[in-house]
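Yeah, one chain of the complex is gone here, protein chain that is, but the others are all in their spots.
Chain IDs A, B and C follow the sequence of writing; residue 1 opens each chain.
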Amino acid sequence: MRIGVLTGGGDCPGLNAVIRAAVRKGISDYGHEFIGFRDGWRGPLEGDTMPLDVSTVRGILPRGGTILGSSRTNPMKIDGGVEHIKDNLANHGVDALIAIGGEDTLGVAKQLFDREVKVVGVPKTIDNDLNATDYTFGFDTAVNIAVEAIDRLHTTAESHHRALICEVMGRHAGWIALHAGMAAGANVVLIPEKPFDIERVCEYVESRFKTRYAPIIVVAEGAHPLEGQMSLQSGELDAFGHVRLGGVGEWLAREIEKRTGKEARTTVLGHIQRGGTPTAFDRVLATRFGLQAIDAVHQGDFGKMVALRGTDIVRVPLAEATAELKTVPESRYAEAEVFFG
Amino acid sequence: MRIGVLTGGGDCPGLNAVIRAAVRKGISDYGHEFIGFRDGWRGPLEGDTMPLDVSTVRGILPRGGTILGSSRTNPMKIDGGVEHIKDNLANHGVDALIAIGGEDTLGVAKQLFDREVKVVGVPKTIDNDLNATDYTFGFDTAVNIAVEAIDRLHTTAESHHRALICEVMGRHAGWIALHAGMAAGANVVLIPEKPFDIERVCEYVESRFKTRYAPIIVVAEGAHPLEGQMSLQSGELDAFGHVRLGGVGEWLAREIEKRTGKEARTTVLGHIQRGGTPTAFDRVLATRFGLQAIDAVHQGDFGKMVALRGTDIVRVPLAEATAELKTVPESRYAEAEVFFG
Amino acid sequence: MRIGVLTGGGDCPGLNAVIRAAVRKGISDYGHEFIGFRDGWRGPLEGDTMPLDVSTVRGILPRGGTILGSSRTNPMKIDGGVEHIKDNLANHGVDALIAIGGEDTLGVAKQLFDREVKVVGVPKTIDNDLNATDYTFGFDTAVNIAVEAIDRLHTTAESHHRALICEVMGRHAGWIALHAGMAAGANVVLIPEKPFDIERVCEYVESRFKTRYAPIIVVAEGAHPLEGQMSLQSGELDAFGHVRLGGVGEWLAREIEKRTGKEARTTVLGHIQRGGTPTAFDRVLATRFGLQAIDAVHQGDFGKMVALRGTDIVRVPLAEATAELKTVPESRYAEAEVFFG
Partner (left out) sequence: MRIGVLTGGGDCPGLNAVIRAAVRKGISDYGHEFIGFRDGWRGPLEGDTMPLDVSTVRGILPRGGTILGSSRTNPMKIDGGVEHIKDNLANHGVDALIAIGGEDTLGVAKQLFDREVKVVGVPKTIDNDLNATDYTFGFDTAVNIAVEAIDRLHTTAESHHRALICEVMGRHAGWIALHAGMAAGANVVLIPEKPFDIERVCEYVESRFKTRYAPIIVVAEGAHPLEGQMSLQSGELDAFGHVRLGGVGEWLAREIEKRTGKEARTTVLGHIQRGGTPTAFDRVLATRFGLQAIDAVHQGDFGKMVALRGTDIVRVPLAEATAELKTVPESRYAEAEVFFG
């Protein structure tokens, strides 16, 4: 069998570990061949390939990014996209595809499967907002990076008199903020799922300053205040109602300074949350996903996506990948609120 | 309510996070009081206590070890041990106990509960060998420390011509070796559950040297060769049949040198695997265990132990804690064997 | 002898290591006593003290921040400030002071010495911009934090098509940007000492995108473009001509997007650069500074500041601390420019 592999969407530590595991097991245990498609769906769309064998995947396990490159190209939005892909798969003698990516990438995989392309999906979202799996790789790495940063803010918060704000990823779901905030002992955690009351935040900031400790606030990039609290003068909103210019972290700092008279400083972690070597958890998860994906291909179990349930790697229909977003439930946010104040 | 807290057994990153979470929620949400017992069961046995309030637990979340101290004191082996404990709990006005520890500590908790002590358990084992819970805190930290070490060995293995061996914890279960080996791309993983064939290991070592890459072997401290392969001349065995003097890592290095003529070097990670700041995963898990434990106490749900199932924190009978050891199943070891050779 | 210790200015990893070393040696080798003054010069000004002995300094070596607290209080700007300090030193029986701080803190120390206060200085600046010493502690830690962040950006830069910008500390001197940029293989390093040409930067960005690699730019917070390139519309300047709102990193991202049509993303490290545990280099330097400071006090060699020269710890007049700023010389910047393009 000749198996194509591609990675789509934003990058995520662990992509290379998935590729390596599938290739290693596919070759040594099943005798399959592999071919890499470059830059997500652009690869099979344009027939852009690269060799993929044991020597290609040597040493990539601990490396962030993806040796296959990535893009957000969507073949469904391109005339004859599906046909181009089918033709290119045929031209390269590809019998089956492993598509590693998020909601968009797997949505395309689902539609290709519906049109008889033999495909298995591997879920990837650094935000951990996919309902079909307990965790996705990359999330644990992102949380650890944020925690290390917030840990560092603590020592400054103890010596100075400034509110310290850390803006982390999470446009639609606050999982990174929730886990990082809880793990690093942040005082306040603000997430997209729950519009925050800037007045309550400022009250807390003021009360905290009466101790010898300055407040530390973790805010997801997609968090926003209660309706009406953010005027167009103080911050520009994008299509989702999120703060744009300078980000919600900058906006928070300005509001806190204005409303409390205390200094506030913001750290914006940005892309460093999705780079670098994956944690052990993410490497094991990604490796096991890769092993399960190649097993699914080998057994002809197509149209499926691999997923983590407890400590088991299972297979679920690809359709589940594009079902409802997994957001932070009230009960989990309530756990973080124990430490608010 | 006045609640006593103790930590028993070997230390483990995350103990302080459990203590902090229970104390913070118990005070702010339920208005309980806390008292710390020092050094595991020695504390209630001898009435050795320390104050435990919001200021005591400030800043301890990211710190390894336990502010309460630990010991392996077993009150069941002491005449009148149970009565001493009951008396001391009464003397200090303690209504309920939270006992954080491994098989031994929770075994005592179970027996005290049978004699009407109100107790809730929190499981702790760095080896992750407890059946009742998907994971225990401390394990993820230990695996990450081992992975970082093995990552470093890779660069040397690529530049030199030596077999590199890393001995990790795991006397009866090979979880740390399995996860660390898989995450760090070790060539060979040796665990207590599966006696290894030293001849096969050496054959692999020799075949590996024919590439430009030297082999990396991860061995759990409790792993051992097939019967008869280790003579008393070459290594002394303890009561469990484990290698004693110098450890199995040292023994492996000597055997490889003797049998293949190649140099071999061993790194013994030892106690650094159980020290230092916990990973984000362990801090979140430990914090959620602490929150669930205080909820159980508050609700009068005694004789239970908190546990992780998937992404949920649940409660199970204390008896489960002392049931069968969770060892590495064949199917999981088979995943690691994909990369052997 | 009874010796007072204080820490002033912004915090810096290594402050606690200085305190610990001075106290440990002062007590065990010389039999001196110590007293801590809180929050920089505010402590002796207001007589706010804390005990300082072997048990106070236990375990603080690896911890960021300062157990003594810090502030920017300047007694020279307060009527009768010097007299208040002298009175409070006398009231607490303090024979000599160790003042740990930057230009401002040591400037006050110098003036107090001129008025017969027995004082020894220990230099501290995370920016490394003090002429009198080869390095100051905290700098190596800040550089390592920045390097780790930029390393992470590399994996994303390799997988995507975005310019990545990392804004680091350095208001008047570009040492952190220079060392971090050189160590992490940044393509462009922008420092306050050398106004940059935004057109050249954008040209480089465009040329870089023609390879498969996206450009990584490290910019010191105090860097600024050539005169006239930054209009008031596009960014507000502060008193030093530095970009204010959103910082120079944000401004760069907007300009690059506008001028090249490519996406650009900024990470602002902010206070995480001055927090957390010090590196080994900073711990050794800070410890040796502390040992040398107590030796100077013991020998009555006042009005001096400790300093690093090569591998030796020496003493120089306090006046040198407040002499000219140490900025990045042309020759050192030229080293970084080798990799520009």
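Note that in this section contacts are C-beta pairs under 8 Å (C-beta built on N, C-alpha and C of every residue); 3 or more make two chains touch, one makes a residue touch a chain.
The structure displayed is predicted, hence computed values, not measured ones.
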Shown chains in contact with the undisplayed one are B, C
Out of C:L15, C:L291, C:M305 or C:L318, the sole contact with the unshown chain comes from C:L291
Touching the hidden chain, out of C:L6, C:I19, C:L45 or C:M182, is C:M182
Where B:D151, B:E203 or B:E257 are the choices, the one touching the absent chain is B:D151
Even though one chain is not shown, subunit B touches it at residues 10-11, 13, 63-66, 69-70, 145, 148-149, 151-156, 158-160, 162, 164, 212, 245-246, 250, 265-276
The missing chain sits against subunit C at residues 21, 24-25, 28-29, 58-59, 61-62, 134-135, 140, 143-144, 146-147, 151, 154, 179-180, 182-185, 213, 277, 279-281, 283-284, 287-288, 291, 309-311, 335, 338-339, 341
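The definition used in the following text is that only the chains that are shown with their structure count from here on.
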Any chain touching subunit A and subunit C at once appears in the list none
To bring the C-alpha trace of subunit A onto its twin subunit B, one rotates it, in degrees rounded to the nearest 5, by 180
Here the gap between subunit A and subunit C, centre to centre from mean Cα coordinates and rounded to Å, is 34
Between the Cα centroids of subunit A and subunit B the separation in whole angstrom comes to 30
In whole angstrom, the CA-centroid distance of subunit B from subunit C equals 40
Residues of subunit A that touch two or more other chains sit at 151, 154
